[in-house]
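One structure, as structure tokens, below. Some questions next.
One protein chain is absent from this view; the other protein chains keep their places.
We call the chains A and B, going by the order they appear; numbering starts again at 1 in every chain.
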Amino acid sequence: MEAVEVEEVTRVFEPRRRGSTRVVALDSVSLTIPTGEIHGLLGPNGAGKTTLVKILSTVLLPTSGRARVLGHDVVGETQAVRPLIGIVFGGERGLYWRLTGRQNLEYWGALYKLPSRVSKARAQQLLERVGLADKADDRVEEYSRGMKQRLHLARGLMGDGKVLFLDEPTTGMDPLAAREFRTLIGELLGEGRTILLATHDMVEAETVCDRVTLIDRGKIIATESPRTLGHLISRFQRIDVDGVSEAVLEEIRAMGGVASVTAVDGAGTRIEVDEEGVTQLVLERLVGAGVSSVRTSLPSLEEVYVQLIGERGMEI
Amino acid sequence: MSAIATTLTIMRHAFRAGLSDYRSMYTWKSWLAGWFVRVLAQVSFFALIGERLGSDERTTFYLLVGNALAVAAVTGVFSLNATSAERWAGTLPLLVASPSSPVIVFGSRGSYLAVDGALSALSGLFVAGAIFGMELPWPRVLLVVPLTMLVAYSCYCFGTFLAGIVFRFRDINSFVVLTSYMTIMAVCGVNVPLTYYPEALEWISRFLPLTNGLLAIRGVFDGDAASAILGDAALEAAVAIGWMTAALLSFNRLASRGRRDGSLDYGA
Partner (left out) sequence: MYGYLAGLKLEARLIHAHPDSLIPLVTAPLFTIIFLAIVRESGRYDLQPDALMAPVLMSLWWVALQHGGNIITGDRWQNLLESIVAVPTSLASLLLGRVTTVMCLGLVSFFEVWAIGELLFGVSPAFEHPLELVLILVCTAFASAGASVAFAALFVMTRNAYTFTNSAGFPLYLLSGVFVPVAVLPGWIHPVSSVIFMSWSADLLRASMKSAAIDDFWLRLGVVVLLGAVSFLIGRLVLFYVLRRMRTTGELATA
């Protein structure tokens, strides 16, 4: 039995007011996640990630199609699905801010029908795990963004769900906190859980997930292993450079695997590569030409998409 | 612009800003169907108690007039919410940093509520009065209009002062609003004559808004001498000025202290 099965799920939002348009948030999306996998759902804002997470967590009904979590239908068998899942949202919402972290967790434990003793013990355990033990009895309104996020994670685990949905859990976290968070996620998986991680951060998807589904404007573009994604990233690197002679630029332009060499107004030149390993060659040539001001950067998610879609000739 | 002209301009703008806030909450229809129904119900509630007491209609009308004016107190005290909203909007530090005195803004921000209070009280009075068959002594009864406006403004000044107190603390707004206006209802001659309570309490109530103005208004209905009515009205005006002065002084201190100890916050 698969952990999550999504079959041709479509979700349409009808306009609520005059003037607003009909939105197709998900368009015949199909996906399968085997038990024990950390699966990334990667896409820009508005791609449909949150919509899919909401459908799978029984908060939203699909317009058509079917979805099952651990074999139970998310529409018809909500009572069977809910005890088995945990949800972690990103951002500020979803906690009683005048209650303490501990009180919030114990409440959620009760909602998952845990006996009081078990709820208290698990709350303590989780607070320690996410590093909030010494702040457990402070009001949530006094927590920093990162602390609230960790509390969300603890809350998502109170029900001890077999399948966890994490919706952009590191939004607004500083890089250090985000990195610690990802380590924590890795540990969770070791406990036999299945995780669906919705994110718009490519690096996060690459480092944490077993497989990644790319989604955009309600459609699934591809499902890749992180390695492939990693290749995509390193493939489409760009090099920004100042003070290079036209002759050297011509040479580079002629190299195989160099997609473009363009002058950027007042900011030197941008070299884009689209083959693996070419970056190194370009850098070697530039250094050889005596250039010392060089910057490499990764393309944005959007740019990778554009490339990928363009390459595969898919229609959106 | 001269200082006075500037002040008046600021007051006008602040009044308008407050009014637009209010308009976003109420339209004419919802004011009538919502707020006014409540006003009428509140006045009628007490007038009916008067009828139940059975003695004579003087009691009924006593309660009716008192509670109609109490509505002005409710609205006036409620203005502390509007005034302290400046804090949550994060505008206080901006005001302090501006060339104008923030106290003027504070004094005027909720002033539309003084108008609302007067309007509510008067409509409650005349409509409920008609329903309960109260005889209105024309044309003398027209005096009630400016007197009510005075009372409403006086309550508003008190509310502004309270805003200064509430400013220093979080989340006690509702408490302060309810406790203040219910205290006014209890001791300011709204439901029972001032003589019912111990003398000390009567003295204190004279310094609260509504007390003196209500006596003046009752005097109009009872046909008292003009000098008595004017005397009470003058006292009410003095009370209003007193509370507004206290409010402005309090705000000045708040602003300057805030600059020293850093309590002026951009956020909530």
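General observations
Going forward, a contact is a pair of C-beta atoms (placed from the backbone, for glycine too) under 8 Å apart; a residue touches a chain by one contact, two chains touch by 3 or more.
Worth saying up front: this structure is predicted, and the values here are computed from it rather than measured.
When the full complex is taken into account, the listed residue touching the unshown chain is A:L99, out of A:L99, A:M255 or A:L281. Along chain B, the points of touch with the absent chain fall at residues 25-26, 30, 34-35, 37-38, 41-42, 44-45, 48-49, 51-55, 59, 63, 171-175, 178-179, 182-183, 185-186, 191-193, 196. Even with one chain removed from view, chain A keeps its contact list with that chain: residues 13-14, 16, 51, 54, 57-61, 79, 82-83, 85, 87, 89, 92-99, 103, 107-108, 110-113, 139, 159.
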